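Note that one protein chain of the assembly has been removed; the remaining protein chains are unaltered in position.
Lettered A and B in written order, each chain numbered from 1.
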Amino acid sequence: MRNEKPTISEHLKEAGVSRRNFIQLCTTLMIAAPVHLSLTRKASAWEVAKVVGKAKRPSVVWLHFQDCTGCSETLLRTSRPDVADLILNVISLDYHETLMAASGYQAEAALKQAIDENLGKFVLVVEGSIPTKDQGQYMKLAGRPALQVLKEVGQKAAAVVAMGSCASWGGVPSAGANPTGATGVDSILTEKPVVNLPGCPPNPYNLLAVVLEYATMGRLPALDEKNRPKFAYDRVIHDHCPRRAHFDAGRFAREFGDEGHRQGWCLYRLGCKGPVTHAACSTRHFNEVPDVWPIGIGSPCVGCTEKGIAFNMPIFQTAELRGITPPEALPLINTPIGKVGPIAAGMVGAIAGGIGGAALMASRRLPTGKEVSATKGSPDDHTKPDGKTGGD
Amino acid sequence: MIDQWERNVPVYDVPIWTRPFIAMCGLGALAVLFVTYRELAGLGPASGMNDAYAWGIWKTFNTMTLTGLGSGAFAIGMAAWLFKRHNLHVVMRTACLTSFLAYLSGLMLLGVDVGRPWNFYWVFTPWRWNLHSPLLEVAVCMPTYAMIPLLLENIPPFTDWLHQHKPKYREYVRKAEAVMVRCYPFIVGLAYLLPAMHQSSLGALMLLGGNRVYPLWQTPWLPVLYVWAAAFLGFSCVAGTLLFCSQMWKRPIDLDVLVEMNRLTAGLIASWLVFRIADIVFRGVIGLAFKFDIYAGLFWMETAFLGVAIWMLRDSSRQRDPRLMFHAHLMSAFGGMLYRFDPTTLAFQPKPGAFYFPTPIELFISLGFVALAIAAFMFLVKVLAILPAPMRLWYRMETHEKKAAELQNPRFVAAD
Partner (left out) sequence: MALSRREMLQKITVGSASVVATGAATGAALTGTAQAQEMPQAPREAVAMLYDNTRCIGCQSCVAACVEANKTLENARIEGVHHTNLELNATTKNIIKLYKPADGKSYAYVKQQCMHCVDPACVAGCMFKGLRKDAKTGVVTWNSKVCVGCRYCEIACPYHVPKFQWEGWNPKIVKCEFCKERQAQGLQPACTSVCPTKAVIFGKRTELLAEAKNRIKENPNKYYQDRVFGEFEGGGTQVLYLSKVPFDKIGLPDLPHESVPEKYLKWQKRVYSYLAVPAVLYASMVGVIRGNWKKHQEHMAEDEKKTGLRPQL
């Protein structure tokens, strides 16, 4: 056991990970978490790499409770570059039931060792929900209820990350009648700072960004009221969806496989929960393949990050839209109509002037009263002797 | 030159093709050209009308406003026939001709303005009529008036001409005149009933504008105000025309007849103004006239022009001043026309943000049709006995005609 742990860049060198792959990792991090994260708010991937490289590999203890292991799988579903490898070399995954070789008593010992060696410094990542009914007997780890394990381990951790919807608010096990009383981490570990990363599964870069931010900056990212990091969960899918233009123009797919569906039109009418789901899936896709995310492949979003939506609201039931910013392209109630052209305005002036001029000229040629009375008695005066000129 | 008007005499001593006449014909021809464009391309490209201001200036100015000017036959006729102002008979032919030409021009432009004129034949099918529509009343009444009573009132100068220049038709002319004499009261009665009906219906048209017509104009009495305005507009048009023609072609002016017309016009305007202002006060909207906006401005402009017109009319009558009379009638005509035009366009705000201004083509067409009417007037008064003159002018005309017959040049200009 070395006393001085190597920095991340030293370890990567030792592990034979190319610098190029490391820079690519940093670039991906910047795209995944561009704002609200001091680690990635840098001008270039090299600068991010510099900061990350200087840090020590953070120790991560990963506990599984009522889970399907999907959240671990999401970490591994990466290939170009082999970022799974990278991730596992950037962090020090000291306990992970699925990935480690040990089992049985050796596994229990590994957990104890990991905790003791990194007391107060490790990051606890929890996957899966915790049953609370009947003293939590519905999930046991080495004979002890999950509730107890979580409290023990969580107390000794520096920070807790609830990976996935199950750990964030209960997830699948909490659906329906919730027979086991499944609940998320933050309702149990009330004293510790918990970062929720809901999703089924969430994007692996969310986890990586949180862990590295902690490792390099020593602090957790800005969280919203549900303890979700703002850099990934601050807006709904609907506000960042590539199919939003179709929604705004009223083009909807009505059935799977119909013309609209083939054209890639909005899936709102098929029950897409994009308008009510906070997540970053629309910009960070999955499996490192572009457009591999539910809406991208034509499947309506089921709202897997949201409590009350996922595993609760029927998949094909349309979401209620509240507080959605209306598109700028919609016309306003009163739009101006009609205008005046310069030629027309000029013409009106000219006509008015013409008529005025003609009238003026005409009136000049008419005699005034004085001129009329001056002609009295002249040959032009045809008034009768009685002074009248009119008839009858 | 002041003299008594005793008989209607054509303007025999002026050639037909004068510069003003050619100019008017030119404008008219231009208008006809533009009308062809309008018929082919549609109303949109040819005008500035839009869905908010669906009526541009053709309907509202040429038809609704200028036929107000063309109510001379109606107003002066009523004064002469119903109210026994016998000295106005001598200007009746001028009034009838100006009215007829104004109506003809306005109605033709109405035909240009409607979008689907080929369907107009339904006007002859009473079972298709919507009797509640003021526009129907206008559409039936105005052409009927123009083509029946007004046309018949304009026949006499033509029969006179026939009688004088085509001796072989004299017999037919006499027979026709005998028939006309018998029917005259009934024709003339129609000639006052129909304009009363449609001039008021022209006012009723904007009633359906509802509260989009500014309250200083929108009133249930709009039809009455329109027909009353038509009355003094008719007077002013005829008086103005007479004064204008007299200076243009150096014909004598009969101040007594004009003074009579002035008095009637002044009386009509005064009673109209009283009624209008009383209506505004009783409807409680007089406060709007004192705001600093364009509507109050228009109201005061109308009122000022008409108020000044009354004063000028009385003053010019007292001073027997033809130039002042002319100015007075110009004021009165402008004020009255402004009143009739305002509720249709200037004081009509269909929705916020809506605006309208005519396009050059629209203005040319409007102007051109007026020019056509003026050109027709200029031509007809030179050939037919329409404008009033003293008897001595008639005798000079007869001498002139004889000389013209000798020289075989009907429009030679005499040396004297």
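Things worth noting here:
Please note the rule applied: a contact is a pair of C-beta atoms (placed from the backbone, for glycine too) under 8 Å apart; a residue touches a chain by one contact, two chains touch by 3 or more.
Everything numeric in this text was worked out from a predicted model, so none of it was measured.
Although it is not drawn, the missing chain touches A, B when the whole complex is taken into account.
Interface note for the absent chain: among B:35, B:57, B:95 or B:190, the touching residue is B:190. Check A:11, A:269 or A:365 against the missing chain and you find that the one touching it is A:269. Where subunit A meets the omitted chain, the residues involved are 247-252, 268-269, 318, 320-321, 324, 326-327, 329-335, 337, 392. Residues 7-8, 39-45, 49-52, 54-55, 59, 81-82, 84, 86, 89, 93, 113-117, 119-120, 122-123, 125, 128-137, 139, 156-157, 159-160, 163, 177, 180-181, 184-186, 188-190, 192-193, 196-197, 201, 204-212, 220, 223, 350-351, 385, 391, 394 are the ones on subunit B that touch the missing chain.
In this section, only the chains that are shown with their structure count from here on.
Centres computed as Cα averages put subunit A at a distance of 71 Å from subunit B. Residues 1-6, 48, 50-53, 86-87, 90, 243-244, 246-248, 252, 254-257, 259-260, 316, 319-327, 330, 351-360, 362-364, 367, 390 of subunit B touch subunit A in their complex. Residue ranges of subunit A in contact with subunit B, taken from their complex: 334-341, 343-345, 347-348, 351, 359, 362-370, 372-373, 375, 380-384, 388-392.
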